[in-house]
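Yeah, one chain of the complex is gone here, protein chain that is, but the others are all in their spots.
Residue numbering begins at 1 within each chain, and the chains themselves are lettered A, B and C in the order written.
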Amino acid sequence: MEFVVGAALAIFSAVVLAYPFLTARSGVESHAPVLDSPVPPPELASVYQAIRDLTWERQAGDLPEDLYQQQLDAYRRQAALLLRDAAVYSAVVGESDEALEQEVATELAARGGQTPQSSQDTVA
Amino acid sequence: MAGVLPFRQHSFLCRVKSPSPPFAKGGEGGFRHSIAALSCLLLLSLLALAAVTQRPAQAQTPHDEAEAQAIDRMLMCPVCPGETIDQSQVELARQMRLRVREMLAQGAGRQQVLDFFVARYGVEILAAPPKSGFNLVAWIFPALAVPLALAGGLLALRAMRRRPAAELAPVPGPDVGLDPFLARVDQELTVAAPSDVPRTGSSADG
Amino acid sequence: MAEMGAIALWISLALSSYALLGSVLGQVRHSPPLVESARRATFLLPLVLLVATLSLVGAFISRDFSVAYVARHSSLAMPKIYTWVAFYAGNEGSLLFIAMVLAAMAALALWLAPAKVRDTLPWTTAALMLVLTFFLAVTAVMANPFAQLPLVPPDGDGINPLLTHVGMFFHPPALMTGLVAIAIPTSFAIGSMIGGKTRDEWADAGRVWGLVAWVLLACGLLLGSWWAYTILGWGGFWFWDPVENAALMPWLALTAFIHSIMVQKRRSMFRMWNIVLINVAFGLALYGMFMNRGGPVPSVHSFGASTLGWVFLLFLGVGVVVPFGIFFWRFPLLKSDRNLDSMLSREASFLMNNLLLLSIAFVTLWGTVYPLISRLFKGQEITVARPYYDQVNGPLMLALVFLMGVGPLLPWRRASLRGLRERLLLPVAASVTVLALLAVLGVREGYALLGFGLCALVAASILQECWRPTRVRRRATGEGYATAFLRLAWSNRPRYGGYLVHLAVVMMALGVLGGSFFHLQRDVLLAPGQSTELGNYRLLYLSTEEVQYSDRTEYVSTVEVYRNDRLLETLHPWRVSYPAAGMASTRAAIRSTPVEDLYVVPSENQAGGTVVMRILINPLVWWMWVAGPVVVMGTLVALWPQRQAVPSRQPLSVPPAAASINPARPRDVREAG
Partner (left out) sequence: MSQRTLILLAVALPVAALLGLLAWASVQQKGGPAGAGINRKFGGVRIQPGPARDFSLTLLDGRTLTLTELQGKVVLLDFWASWCPPCREEAATLAEVYGEYAGQPVEFVGVDIWDRQEDALAFVEQYGVTYPSGVDVKGSIAIDYGVKGIPEKFFIDRDGVVRRKFVGPMSADNLRAVLGELLNASPR
């Protein structure tokens, strides 16, 4: 009895593990994470959070108006730059075509000695 | 807007030089302020007071007993790992506590009692290594390491400060066409937090 | 039952090894199905381990003494409710327990992982599975809880009587879960480093799971203290025992981490520092596990020496060297985006608090290894116990409390000296007043004075920080005080949750100060009808009732407590002796009030009803235990998901003017330069 339950558990596990391979072969859409349309860079959220913080602190009377304005402008500009870069980047890369992305990366590397952040450069 | 008002008041507060009664300040806000402060003070003082009321009572305990208890906490029980003779309830610990009291009654001092037990059981009977000889190492490390860590922290902070703050410095890269994105930032901030809309003027973009 | 458990254990070992290899290979060879399959294995694991766990529970409940572990840790006389405790009373069961909770938390963490870390999730999975595989391998190969006895004994050895206490239902599981939970934020950090996503992608997940591990450890430590206080019968709650230290050190490092990760979340700073901190916390947790399972320092409540020591030492080595190796490999990528604006800022105060916390952790670590150093260089056995830690850590803790009072007053980025002076005014005034009051009342211990003064400083600064913005908000919105405060706190939960925890720390500090500097203690021999006095109390000892059981004798004493000849309460401290095990355990009777505890415990029962009692008055210790729920509440508030100012997902259009721009991000340019 106990061995039957054990075997059932093992078989069930094996099926669950094999499922992604089966669906991948039969062409059903895979569950692997796909690169979706230009995601706003994660830094953006923290910049927004910083702006909210700043506002909160000004409301609490912690910040002189001039310092607040100065920092707010800096943050807004930073956020705008992030948005612009994301937009430009996605425009150049297009539909996340890997070949194109690679091309851009090499070009960039040639230009600035720096590759853009992507999951591909981790493998090396 | 709202942010301006409290500011005035605080600069007023600042001029109160002595750390004396907080209720010296006028105004409704200041008054409430001091009520909160007072209640906090009151609570803490009451608690501390409660602890302190034990002080005269401690005199009831004979001096030798307090001293004996202090010594009990400095001696490990040899047969039970990790317990002092004050904690342990085994026979040996009881006998050792008795011996401590006998010695004190005969006029021995704290150091003599400790030495007596060290001579019989070795230094490991002491709950903390003695501050002498090689064992100074045990004490010197924290005394050295902690100031070093703090100094290291200060150095690191200074190094982090050396360059001008990046976010306030002009960010490298052209500013071409930033306006639509700035507008979008403002719009998203407005949507996300309607109550805390940062006031943004046209002076914002540079 | 036992066979099924053993099978499930081996299946789970196979699953976790598969998940480990699958996610690494899948990532290296760009095989999404393999990665996905490995991910599924991580979700299967809690399920399979649940089967193993339940079969061990089943073996306990059915008193299946053919299973060696069950025979060693339970008996027919043991009430069924203690199955929960017996489960993790020994090495084998506790390892299975750890594996089970780690698998469950890992699955949860991977399931809930934010989109930001999605790219590096397979690496995180691999790191988590490496840890889990280790525990499962040790459990299955070296300490299998399902091992069978050749001869089935008629009855088991029974449970350690010290464990039959309510505190034991929660203290060990909380500690074990907390210690192993540190693997989760560490894995997020490692995953993001291997994956090269070295910005702040992992900061959210790291903070949340760091807080989870932190609060679990905090609860475990507090419950352990409470257990020691009520059952060990010496009237104290903390002894800097090696086992206590093993949990305290990672908790300190985690405390540093959950502060410092806020700086990274808010300001994109301290990137390297946070990774170092979480690695240190993980290393200290592994060190603690090694020490408890066959480490070279004996302790009252460790699992005792075993061959497992070597395996855990090896794992400690791997767990320290590998993460730091990855850290140094990715070192160049970990530069922060921003610089420090001012030495007088919350960022700087956080760094100082971090250093103090780490100092306490490392001084404690030093204390635990010093006996080995003395043995190595001098051949001399040395004990490092409470007096040492009290002396070296006491001042550091006071400094920490001081920073706790001042740090929150500093705004992010930059504080003006003038503003700081304004905000310090009230707390300092409060502190000075309390100090003066106490000094007038005749307190002379410098430490105690300083401690109470600092408590006042912190409490006042927290109150001020609640009060000041509330008033401003009320002015701006016209809301009532309560509404204004609640809305304000709710809009900045991490901050106000943090304040709540700080308040709890003040309460604990009160308990520690009261208990260590103002306690009264007396050991007396009392015959029935005799009475004794301590402080303002008079205790009348009436009698002891002796109850015989098959395995133990219980002595329940009756003591009447009078103050000013008025009967306050009748206490029933008791003591149980287990002749077979050669053990005794006590249960103190405590009359607990916010002002002071009256603590009565029998330490010896003699013939004729005569009893040796230890009587203590422990001022303010009540606050220590009240702090526990407050810590949990504060953490919950801080953890409650914050509605982020989420960047919208609408497609980003490119205005014509911008299309011609080089897509290299400004930051990359800066880093290259």
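By definition in this document, a contact is a pair of C-beta atoms (placed from the backbone, for glycine too) under 8 Å apart; a residue touches a chain by one contact, two chains touch by 3 or more.
Please read all numbers here as calculations on a predicted model, not as lab measurements.
The chain that is not displayed touches the following shown chains in the complete assembly: B, C.
Interface note: of C:A71, C:M193 or C:L316, the residue touching the hidden chain in the full complex is C:L316.
When the missing chain is restored to the complex, the residue among C:L25, C:M343 or C:V369 that touches it is C:V369. Remark: the residues of subunit B touching the chain excluded from display are 78-81, 90-92, 95-96, 98-99, 117, 120-122. Panel shows subunit C; residues 283, 290, 294-296, 298-299, 302, 304-305, 309-310, 313, 316-317, 320-321, 324, 328, 331-332, 369, 372-373, 375-376, 582 of it touch the chain omitted from the view.
Convention: only the chains that are shown with their structure count from here on.
Remark: among chain pairs A-C and B-C, B-C carries the greater number of C-beta contacts.
Note on chain placement: the centre of subunit A and the centre of subunit B lie 40 Å apart, centres being C-alpha means. Work out the mean CA point of subunit A and of subunit C, and you get 32 Å between them. Chain centres here are Cα averages; for subunit B and subunit C they lie 18 Å apart. Contact with two or more other chains is made by residues 337, 419, 468, 472-473, 476, 491, 644-648, 658, 661, 666, 669 of subunit C. Counting only residues that touch two or more partner chains, subunit A has 48, 51-52, 56, 59, 61, 63-64, 71, 81, 83-84, 87. On the side of subunit A, the complex with subunit B involves touching residues 48, 51-52, 54-56, 58-59, 61, 63-65, 68-81, 83-84, 87.
Against subunit A, in their complex, subunit B makes its touches with residues 2-4, 6-7, 10, 167-168, 171, 173, 177-178, 181-182, 184-186, 188-189, 192-193, 196, 198, 200, 203-206. For subunit C in complex with subunit A, the residues that touch the partner chain are 1, 3-4, 7-8, 11, 15, 18, 27-28, 30, 32-37, 40-41, 44, 48, 51, 115-116, 118-121, 194-197, 199-201, 203, 265-268, 337, 411-414, 416, 419, 468-469, 472-473, 476, 491-492, 644-649, 651-654, 658-659, 661-666, 668-669, 671-672.
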